[in-house]
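One structure below.
One protein chain is absent from this view; the other protein chains keep their places.
Entry: chain A
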């Protein structure tokens, strides 16, 4: 279970107060809010990248040196990849072995692109690779931070469809952060409205 209570962050003079939230396995929770509230900071906190300044955060336990069961996918997928590594090398960052091939097929990524660099494939393709990289077998929760905000409708639909099936099959907990309320109503069971 992923839980956040009375939490907040301080960046110099800026203070962020996070809403209380609980995410259980198999649940799809939408987080809606205008830009500038700190949605991306919330994503980083939940992924354990940014430590909290105050409040409580409950995260699933995992052994040191193994992958975090809470994975984080960001909107700008081009920043999520080391520009010097090929797509295959980047996928091997999380996957031990070639298990990603099945998922690549599911997400519609052409295997021929594995030897390209991130700058040599399109944003939509890169975002799919980004999700495949995050969805290793040990992943229990996925924080989707505006993952389709910059993509066209058809690509958005393909990505969400694949993710929907995957989440259902594996009982993944999804936290979908977006400023697109229609998308959240479509994809999620509950939508949390975060206001200042």
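Heads up, the rule we're going with is that contacts are C-beta pairs under 8 Å (C-beta built on N, C-alpha and C of every residue); 3 or more make two chains touch, one makes a residue touch a chain; residues count from 1.
The definition used in the following text is that contacts and distances are computed from a predicted model.
S.K.: The chain that is not shown, which UniProt protein name from "ABC transporter permease", "DNA repair protein", "Alkylation response protein AidB-like acyl-CoA dehydrogenase" or "Glycine cleavage system H protein" does it carry?
M.R.: From the choices "ABC transporter permease", "DNA repair protein", "Alkylation response protein AidB-like acyl-CoA dehydrogenase" or "Glycine cleavage system H protein", the unshown chain carries the UniProt name "ABC transporter permease".
S.K.: One chain isn't shown here. Among A:67, A:106 or A:191, which residue touches it?
M.R.: Answer from the full complex: A:67 touches the omitted chain.
S.K.: Given that one chain is not shown, which residue among A:7, A:42 or A:80 touches it?
M.R.: Looking across A:7, A:42 or A:80, the contact with the absent chain belongs to A:80.
S.K.: Which of A:47, A:103, A:131 or A:144 sits in contact with the chain that's absent?
M.R.: Once the missing chain is taken into account, the touching residue is A:47.
S.K.: Which parts of chain A face the unshown chain closely enough to count as touching?
M.R.: 40, 44, 47-49, 65-68, 71-72, 74, 76, 78-85, 93-94, 117, 119, 133, 136
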